[in-house]
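Notes follow once the structure below has been shown.
Removed from the display is one protein chain of the complex; every other protein chain stays in position.
Lettered A, B and C in written order, each chain numbered from 1.
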Amino acid sequence: MIAVLKAGTTDKQIENLSAWIRSQGLDVHLSKGSVHTVLGLVGDTAKIDAELLESLDIVDSVKRISEPFKSANRKFHPDDSIITVGNTTVGGKDFAIMAGPCSVESEEQVMEIARAVKAAGATMLRGGAFKPRTSPYDFQGLKADGIELLLKAKKETGLPIVTEIMNANHLPLFEEVDVIQVGARNMQNFELLKELGRTQKPILLKRGLANTLKELLMSAEYIMAGGNENVILCERGIRTFETYTRNTLDLSSVPLLHELTHLPVIIDPSHATGVARLVKPMALAAAACGANGLMIEVHNDPAHALCDGAQSLTPDAFADVTAAVSKVLDAVKGL
Amino acid sequence: MIAVLKAGTTDKQIENLSAWIRSQGLDVHLSKGSVHTVLGLVGDTAKIDAELLESLDIVDSVKRISEPFKSANRKFHPDDSIITVGNTTVGGKDFAIMAGPCSVESEEQVMEIARAVKAAGATMLRGGAFKPRTSPYDFQGLKADGIELLLKAKKETGLPIVTEIMNANHLPLFEEVDVIQVGARNMQNFELLKELGRTQKPILLKRGLANTLKELLMSAEYIMAGGNENVILCERGIRTFETYTRNTLDLSSVPLLHELTHLPVIIDPSHATGVARLVKPMALAAAACGANGLMIEVHNDPAHALCDGAQSLTPDAFADVTAAVSKVLDAVKGL
Amino acid sequence: MIAVLKAGTTDKQIENLSAWIRSQGLDVHLSKGSVHTVLGLVGDTAKIDAELLESLDIVDSVKRISEPFKSANRKFHPDDSIITVGNTTVGGKDFAIMAGPCSVESEEQVMEIARAVKAAGATMLRGGAFKPRTSPYDFQGLKADGIELLLKAKKETGLPIVTEIMNANHLPLFEEVDVIQVGARNMQNFELLKELGRTQKPILLKRGLANTLKELLMSAEYIMAGGNENVILCERGIRTFETYTRNTLDLSSVPLLHELTHLPVIIDPSHATGVARLVKPMALAAAACGANGLMIEVHNDPAHALCDGAQSLTPDAFADVTAAVSKVLDAVKGL
Partner (left out) sequence: MIAVLKAGTTDKQIENLSAWIRSQGLDVHLSKGSVHTVLGLVGDTAKIDAELLESLDIVDSVKRISEPFKSANRKFHPDDSIITVGNTTVGGKDFAIMAGPCSVESEEQVMEIARAVKAAGATMLRGGAFKPRTSPYDFQGLKADGIELLLKAKKETGLPIVTEIMNANHLPLFEEVDVIQVGARNMQNFELLKELGRTQKPILLKRGLANTLKELLMSAEYIMAGGNENVILCERGIRTFETYTRNTLDLSSVPLLHELTHLPVIIDPSHATGVARLVKPMALAAAACGANGLMIEVHNDPAHALCDGAQSLTPDAFADVTAAVSKVLDAVKGL
């Protein structure tokens, strides 16, 4: 870590600051320029609060040289993490395809979709039981009943299930859930992350709407620091000024995260774009650039007006996507 | 609410959708153009999920005409909300000045700052006991002990206290806290908001880094829908591409929120800018454009290198800010 | 176009506004709700200034139903535009690969790179002669001499050349240039666009750093309205809060632009990411999601420290990218 001091900083001030840095167990390298003095902090700087340091009157700016994340850091764990979920894996040779409805609505619905996505090549069933909604007046999900229905579908199809948690107090309901999802809005709900760190469940951690990749990795670090190393990262679009899409899918995050961390990275094109027609091209792009899997919304029930046109794909459209993804995966194998 | 249908939508599809809308208790006005058909949804559309509607294949786009927030809406509550906090108010004639340290560190520290900010005109003492930190390795606050210290300072100085909650399970610790703060990262932690809606405590709700004003008001609505109407809104900067400041303070939110809602609006220039030198000019600007108060970080302890230059103001600099703010408030009175 | 009027608008005001709309050659459909009145503007609304309309006191908001772009609009030109460039095409069956150095530096450099990229499958040679630089103290390009060198390389290799224009007064220098590039910073330099509309040269129009796709299409419209329909769109990353990459590559723009317009769309992964290691995965993703081509920076000269590590690919790395892109193109053919 490097701290650039302001012009005019006195020797006394430099001495004080250096003493404080040493008291944190670090070495200090001093380098005086014609205008600025630069302090190099050498040692385990992960515990140093860069923001606090930068806020000092005598400090112009601070630059981290080593990354503040450790457990998630590729440097210290060169091999890819492979996370076992039921009879499948994420991060290894398998390409994970989590598919299912945005919200679990009824037994009939979830069963029908579960069978359809399994037939089309999904490796896991996803479905929302607890739903984070911007408005308190919108449908909040079937909650415990929704999880029950997912478990029924798991029993019948054998597909592991993925569903979102919003409150650590609900953890007992998630005992048989295979992957617990943390939604974008809770990516920095640190209290929730800490609780999940005390379990051994695979956690699907979604990137927040306005969070950097570094912040995503620091949130993974919260879970891993608690002892749970089973973290799957998920890019689902970031908030920008563009209005044609709900969010802007940041696909460069895939190769970047593969450099920075050993954790698997999956892509959610449904939420990122908010447009069913864009799911297929974005799924193909994700497969081409090295993603470890996809999360895709699939709905059944083409008879009703409301579902007719849902952003989710129909089972047939989903089957078309998985077939196309397979071809791309074959093409990029070994590239 | 208006739904613009896509070119080529069939009469049968329009009929189906209209039937569904009517089944939600609304009237439908149909207007056919040369290319597009437009449906007007008339009635209480707050419960209609615009995103779901927009995701239908036959729907080109949806436009809300009335705001989806009700309890927070100025239209239905034309008078300003005045929230009583101990012996002072927020939203009425008083200008709220919440001041204190970022983190409560020790009894000596909090007492000294409490006395100093009171002398300089603060109306409340703020201080962090539970600290949301990006890194699990950074200091997480004194927690329950921190609240104890704030209560001691309240007892001595009479200043009501404001402190952040991160977990609804901690609510019992906040019984004597005067204002409970919800931080920017938890603005859409809906489970926490619902729990706070069941209390009658004044809630200081901070705008999320990438949240629109509409989303801020929907989060206020979560609290108010539970029965707690004592919500104070706080703008603390949004995330943009500019790097000189930590965030970009959106001061136009002040007059805009005053139009949209009856809830009071305060400004946090310390977190918004991340630069102590910018706190004074931004505090003056906030006072000039009609904010109901300020939240300002103040630190003591000028002897230590680390504190010497903290982003927080010293008590003296804070006193200079409050004096200047008074002059601006006098100038804009009645404008 | 729909205009939602504010609550409380008088009949007299509605009449005045309707009269004005009719004076613009449009029909007005009036629809009164319980609170709001909605005006439908029917006819050729492309000439109506939505922003001006929205700024009226009695207007709450305005929503365009038809797109304001005409010449670029897929609705009126269902078939893909195929733009002929020398002996190759963009937008048809050929996949365009424009490769070459960021700046033309010397004859030796440009010749060597031209030969190398041709051998590796490039269909055009790109190179900067006039360079837009943030700082007036940075190298501004070889200018006319740079274009001369590109033309020499064209003569030898037969590759059509692409180079950027910054000033319409320089047009005479571009007479033998095959594709004229408009850089991101000049995307809304409307005076330049108008001048280029008076030529028949293929124009490569790059999306501005903070411009929406609609604005990109309106800028294409400036060129096309002048009579030049040979426009190639280029996505090269948008400005967001993420800092690991220089910009955020918005790949969903590819399928979206294909829906909205008949113009070809290419991707520039070099500038979008600013990181050589990310060029290959992003090039593969672009090929997978339907881009019509790529623009890639390639540099030679591995002996010098400065070039050793340039963001540009070496010719070998570029050949690896083109080979991999071919495989993905084969895989997605007909999907």
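The working rule: contacts are C-beta pairs under 8 Å (C-beta built on N, C-alpha and C of every residue); 3 or more make two chains touch, one makes a residue touch a chain.
Here the structure is a predicted model, which is why all the values come from computation and not from measurement.
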With the missing chain put back, one of C:K32, C:K155, C:R185 or C:R198 would touch it. Which one?
C:R185
Considering the complete complex, of B:V38, B:A72, B:A272 or B:L313, the missing chain is touched by B:A272
Chain C, residues in touch with the chain not shown (by the definition above):
13, 16-17, 19-20, 46-47, 49, 51-52, 55-59, 68, 132-139, 166-169, 185-186, 188-191, 194, 208-210, 215, 218, 221-222, 225, 239, 274, 276, 304-306, 308-312
Extract the touching residues of chain A with respect to the undisplayed chain.
2, 4, 29, 31, 33-36, 38, 40, 42, 60-61, 63, 65-66, 239-241
Tell me, which residues in chain B touch the chain that this view leaves out?
210, 212-214, 238, 240-245, 248-252, 254-256, 259, 272-273, 275, 277-278, 281-282, 284-290, 324, 327-328, 330-332, 335
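One rule holds in what follows: only the chains that are shown with their structure count from here on.
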The C-alpha superposition of chain A onto chain B, two copies of one sequence, needs a rotation in degrees (nearest 5) of 180
Self-contact between copies chain B and chain C, residue sets same or different by half:
same
Please work out the Cα centroid separation of chain A and chain C, and write it as a whole number of Å.
31
Round to the nearest whole Å and give the separation of the Cα centres of chain A and chain B.
26
Rounded to a whole Å, what is the gap between the Cα centroids of chain B and chain C?
39
Mind pulling the chain B residues that touch 2 or more other chains?
239
